[in-house]
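The complex appears here without one of its protein chains, the remainder shown in place.
Coming up: subunit A.
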Amino acid sequence: NFFFFDRLITICIIIVLLMRQRELKPGQSPYRALLDTLELSNSRLSLQLINDNNKVRLLLELYRLQGNMTRVKINELKPLKPRYEVPDVLLSHPITEALSVVAQDENSLVVSLGGKDQRLILSAQPFRLDIVEGSQVLMSLNSRGLLAFEHLRTRKDTESEQATGQENVEQQTDEVCDGQIKEDDDKPGMWEETFKSHTDSKPNGPTSISLDFSLPGVEHVYGIPEHADTLKLKNTDGSDPYRLYNLDVFQYELHNPMALYGAVPVLISHSTDRTMGIFWLNAAETWVDISSNTAGKTMFGKILDFVQVSSEAPQTDVRWMSESGIIDVFIMLGPKPADVFTQYASLTGTQSFPPLSALAYHQCRWNYNDQEDVKTVDQGFDEHDIPYDFIWLDIEHADGKRYFTWDPSKFPQPKEMLQGLMDKRRKLVAIVDPHIKVDSGYKIHNEIRSKNFYVKNKDGGDYEGWCWPGNAGYPDFTNPEMRTWWASQFAYDQYEGSMENQYIWNDMNEPSVFNGPEVTMHKDALHGVWEHRDVHNLYGLYVQKATADGLIQRSEGVQRPFVLTRAFFAGSQRYGAVWTGDNAAEWGHLKISIPMCLSLGLVGISFCGADVGGFFKHPSAELLVRWYQAGAYQPFFRAHAHIDTPRREPWLFGPENTALIREAIRQRYALLPYWYQLFYNAHRTGQPVMRPLWVEYPDDFATFSIEDEYLIGKDLLVHPVTDEGATGVTAYLPGKGEVWYDVHTFQKHDGDQSLYIPVTMSSIPVFQRGGSIICRKDRVRRSSSCMENDPYTLYVALGSQGSAEGELYIDDFHTFSFEEAKQFVHRRLSFSANTLSSRNLAPDSQFSTASWIEKIVIFGGSQPSSATLKSADGTESALEFEFDSTLAVLTLRKPGVNAAADWTIVLR
């Protein structure tokens, strides 16, 4: 959903604080470390920093964290009142490791960071931190002297602040900005009168913070979603910085650093030497400036004299700025991409493991009009033999946009509708947004008001803004009691008409306030003692968390939830899926969906997708088909459309296009076992599901900027067709000495080459990596639930060494039993020396499945004279097989063994 609202002009994005912050030019830092204040406990090092210009003292804390991470915290030593520290994002208190000072002189301190010869060098004047490994500088902090900390002060405070530029507060407010908002005349008049100049009262005065990081040897940085921009972050010299401020943006622009719906303040750096991450734990409005290279910027203290720096080495400098809060940075030192993912996952958790059906196809539209419409669309899928698992209801389903209710004339019998879907083993998602209609006849509103759970305005009254229902209140999701209450509203006896096959979608949770500044909440609104400015980027995470908790609780902890959110923050991966918001039916938007989801995957959020077909506007049949083909190979696969667009169910574009869309969706369903296994892996290890090529080929420089193709897991390479009228694509197949197999034609291609692939409308270029085994369920049925007991076909793609490996993961597909009772099957499949075997990866787990192995397809093999199946009980039987000598594809007929069993097949 979106609110029709004219774009704020760019200059407004850089509010006054930023202008102030950016005025601070690199140079000598006014900060000095007071080495005599050093305190060192087993795992914590602290000392004071003083700003020599204004004598304000800061407290620096350093921690060594388990898993090769360093935490740097900087706060005021004695703030007038506490500054906001982001709660609920870190999984738990991170486990620390011992720190020790290994050297010290009058101006510096060398701290051992544990093994691997890693040290942290703290220079006192000017203050800076350098993390080194051996003789190599990995990262420097405040090396450009951009540490800034606007300390809290009273209004009358006139102490000598003018000494430094950044302290020279311009008494400007956001009014200045809002004065430049362009209002469009031909919009419905309803909003104009309520959209006035918004005054931010800023009772705490300026509170911003900033710190710079230098990354020697680094040319490629990624992450800090959400932006509709390239995968590789751009240099922001001379342009706006990347902005992180969750906003309901109407018709967002591509290739623009403007803020969108979600924010994850995590930046990943990568070079052939090392992959690292910077996690800036701050929920206030944040900007990131990136400038690359010019070597020699770094000045080294005498203690660093032994460090060799090539003056030609590339370098990237990153500067973080936030409007309030404290500096709390987690430096993830890698060294490999997988290590950074593990490190970040250890801090904020992993992707929630969705029910299998959530990985299948979702049919959405704003809006399916009524129960009859839902029924007709459901039947349409069966009539056209197209699988789908979820049908979605947008805001029109509720009674006057009162969430948790149903429109009595359009959806008079929701349970009947849900039962109808359940009979087809399908599910439904209904929207529940966090703006609550102010209406004394609405139970939800009355309870929130009476429990005093609404966000307050600066004067202490309930904050009210305009959203879909008209005047609305915003529950304070930062309040744990409020969240508990919210979660309880999803109980079957509270949410009337709901059933266990109904799941939830949280939209507008930036939060969207139609008549607020930049369509969001006023920064001086209050969440308990904290200002909205402190918690803004966290609001959406809390909404999704409370909703997901509600879905877990309604099933008494048995069923895995599925909740989609538009706004997100670091840690949102724990609660469900995200989508890229209100995109448009344009080729550019189809293209950008790839880097957008890749960027999210790099920072933990794997369950990502874009509205298939594009939300705004009407896609051509070609664009729609291409989008289905691309979407079928992205993690969250949902078609969605704006209410003003013509209907676009898959069968409305003629039989040929219907067939193309059917085929794309069928490919998705056949690959569900692989997607499921990858999500299990993401849940267990934090490794992204959808990966940029460089994650698996970190030494191959050619992969570092690729964003028109990607890997699913490490074994499938996808290069979707995203150009109108395309007759071919050029795919880069990485890996010297490796081979890739076209999954449709079984053709074999060498790695380390750019390959031109002619395409037709039915082409979805997908390649399986030689050396991998992928399990599919080729019996595609009308929903994923219908396929739960179906047999597997193993696709064994032999690598250049004639071997291959893969995994198979099976559980009940929808409960927590896999975690709580170890009810799952996890097997290692490996092929080497002409022997294919299935071995138990989790011997202490147990689960029985009806699924069996139907067929084994081996690419790149030779013709055997016999194939013998050896079962766990020792019995042997001969398998029939076929060999296609032109493509070197061997097909073993019906091994018939249970998918959970041990077995071996020997080819002779």
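By definition in this document, a residue touches a chain if its C-beta (ideal position, glycine included) is under 8 Å from a C-beta of that chain, and two chains touch if they have at least 3 such contacts; residues count from 1.
We take it that contacts and distances are computed from a predicted model.
J.: The complex lacks one chain in this depiction; which UniProt name from "Glucosidase 2 subunit beta", "Elongator complex protein 5", "Dehydrogenase E1 component domain-containing protein" or "ESCRT-II complex subunit VPS25" does that chain carry?
T.: Record says "Glucosidase 2 subunit beta".
J.: For the chain that's not shown, point to the residue among A:Gly441, A:Pro646, A:Pro843 or A:Gly874 touching it.
T.: A:Pro646
J.: Touching the left-out chain: which of A:Asn369, A:Gln494 or A:Ser845?
T.: Only one listed residue reaches the unshown chain, and that is A:Asn369.
J.: Can you say which of A:Lys443, A:Arg684, A:His749 or A:Arg779 touches the chain missing from this structure?
T.: A:Arg779
J.: Return the single residue from A:Glu500, A:Asp790 or A:Glu819 that touches the missing chain.
T.: Per the contact definition at the top, the residue touching the missing chain is A:Asp790.
J.: For subunit A, which positions touch the chain that isn't shown here?
T.: Residues 369, 372-373, 385, 409, 423-425, 643-647, 778-782, 785-787, 789-790, 854-855, 893-894 of subunit A touch the chain absent from view.
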